[in-house]
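Showing chain A:
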Amino acid sequence: MGIDYLSPDYEVVRNPQRCIACRVCERQCANEVHSYDSEWKVMKSDDSKCVNCHRCVALCPTHALKIVKTDDTFKINANWTNEAIGEVFRQAGTGGMLLSSMGNPQPYPIYWDKILINASQVTNPSIDPLREPMETRTFLGKRPEKLERDADGSLVTDNLPPNLELSVPVLFSAMSYGSISYNAHESLARAARELGTYYNTGEGGLHEDFYQYGPHTIVQVASGRFGVHKDYLEAGAAIEIKIGQGAKPGIGGHLPGEKIVGDVSRTRMIPEGSDAISPAPHHDIYSIEDLRQLVYSLKEATNYKKPIIVKIAAVHNVAAIASGIARSGADIIAIDGYRGGTGAAPTRIRDNVGIPIELALAAVDERLRQERIRNNVSIVVGGSIRNSADIVKAIALGADAVYIGTAALLALGCHLCRTCQSGKCNWGIATQRPDLVKRLNPDIGSKRLVNLVSAWQHEIMEMMGGMGINSIEALRGNRLMLRGVGLNEKELEILGIKHAGE
Partner candidate 1 sequence: MKRVYVNEKWCLGCHLCEYNCAFANSGCDDMVKALKDVQIYPRIQIEQGNGINFAVNCRHCEEPLCVKSCITGALSVQDGVIHVDQDKCVGCYTCILVCPYGAVMPGPTGGVVQKCELCTNNSSGEPACVKGCPNRAIVFEER
Partner candidate 2 sequence: MNYVIIGNSAAAVGCVEGIRSIDKTGSITVISDEPHHVYSRPLISYLLYGKTDREKMKYRPDDFYEKNSVTALFGVTAEKVDYEAKKVVLNNGSSVAFDKLLFATGSSPFVPPMEGLDTVPKKFSFMKLDDAMALEEAIGPQSRVLIVGAGLIGLKCAEGIRGKVRELTVVDLAPRILPSILDEEGSDMVQKHIEKQGITFHLGTSVARFGAEKAELKNGETVEFDVLVLAVGVRPNTALAAEIGCKVNRGIVSDEHCRTNLDGIYAAGDCSESYDITEDQYRVLALWPNAYMQGETAGIDMAGGNQLYDKAIPMNAIGFFDLHVITAGSYAGEAYVTRTEDTYKKLITKDNLLKGFILIGEIARAGIYTSLIREKTPLDTVDFELIRERPQLMAFAAPERAVKLGGAKA
C-alpha cells in the first residue's frame, strides 16, 4: 500500500469524562468506527471510517460524542479548496468516477430564501385557521376541455379525466425499494395513506406486501422497466414515467448487484446479484412523439383510469420540454430541481447539471399559461422542498403540489451523510442489510412522516390565513403574494414576481 493522500474529513470527538463505555456507538456503527479497547478500558474511534451520519451521536446516552469538521487542512487556497484537492487525490488513486448521493450540496443560490410571502393588514382580514375552515385539499390531473350537460340540462360530472385527490399538497417522491429499505417503504406507504396523499415506488417495483397501499401509491415506469407488469400498473393510483431526476439529469441509474437480493430481486423481476442498470434515456423515447406513445400505451393498459405523470429533471430548456409533455397526453408534469436527492450519482453530474427548481417552475408555469394549456396538466415540483414556506412559495409560483424526498428521509432519520451508495446506512434507510433495515421501525417512521407533513400543513394553513386565503387553490399561481429580495431584474422577471417594496 502506498501513501494515503487523504485525511479524514470529520473527527469523532469523545468526551472521555462522559463516556461510560456502554459501547452503543460501537454496536450501532456499520462503518466500524468505534471499538473498545479492553486493555485500556476505553472506547476508540477511527475517524477515517466515519461518514458523519450521527447515529452514534444520537444514541450515546451520555452525550459523550460529537463529530466535527476536521481542521486539518492543506494550504488554504480559494481556488484549490481542500475538497478539490481531495477529489483529485481520490481519483488519482482509484481511476474512477466520483460517486456521491443525496442532493447537490454546492453553494448555488437558493431562490426560496430570496422570496418573501405576503400577509394581510387592515384592508382585508387575515383568516384564523383555528376559527375558520382552511382548505388544503387539491386535485392533480387534467380538467375537461369543455363542460357537458345531459338531456335534462344537468351538468355531466363523469367526463373528468382521472385525478389524484390530495388532502395536503405534498407527495412523497420516488424512491425505489432497493435504493431504500423495506421498512422505509412501509413507513412512506403507511404515512401516505394516513395523510391522504401518495408515495412513489420509484423504479424498484412494488413489493407484494404493499399492494394494500395501492390507492396511495404512484407506480413508476422508468427506463429500466424494473418490476413493471400489468398488476403493478393497475395497483397504483397513478403511473409516473420517469424521464429524469434532478440529482442526475441525463444519467441512468445503477443499483449494484449486491443490493439485488431476495425480495428486491423478486420485486424488480431481475435475477439476484445482477446489476440493475437503468439506461440514461428510455430507449423507446428518443423524441416527444415517442413519449406520447408511451403515455397512451400506459393509458390503454390501464383503461384510461390512471393519471399519467411525466417526471423530468429541471434543465435549461425545461419550459419548452414541459410544454411538449403537456401536449403529450400526460396529466401531470413532475419537475425535479438540481438539488433533488439520489441514492447514488456521479458527483460531477450532481453538482453541475440542471437548474434550480424555483426558476424551472416559474418558467414552466408561465409558459404553459402563455400557451393556454396550464389547465390541461398539473405541475408537481420537487428537488429540495425543505419546509412549509418552500411549499407555499412553490404553490404561489404555480405548482399544484410538491414532491418531498429528502425531507421525508430526514423525518425517517436520515442525517444527510450522503453515503447512501455504500449500502451501510446506519439509520436503516438506504440499505438492504437486515440488521440495519430493522433499525427503522415503520411504526415510528410512519408516525414521524405524518407528524412532519401535518406540522407543515398547519404552517401552510397559518401562512395562507395570514394572506387572507382560505383555500390552497386560491394560492396556486398567486404570484402577487410573493416578493423577491436581493434578486436581479432577470431573476424577478423569470420568477414573475416583484421586488420587495414594489
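As a convention for this text, a residue touches a chain if its C-beta (ideal position, glycine included) is under 8 Å from a C-beta of that chain, and two chains touch if they have at least 3 such contacts; residues count from 1.
As a selection rule, all candidates are chains of the complex that A comes from, given by their letters.
Just so it is clear, the model here is predicted, and its values are computed rather than measured.
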item: Options 1 or 2 - which one, within this complex, touches chain A; value: 1
item: Chain A to candidate 1 touching residues, read off their complex; value: 17-20, 22-24, 27-28, 41, 58-59, 61-62, 64, 434-435, 438-439, 441, 443-444
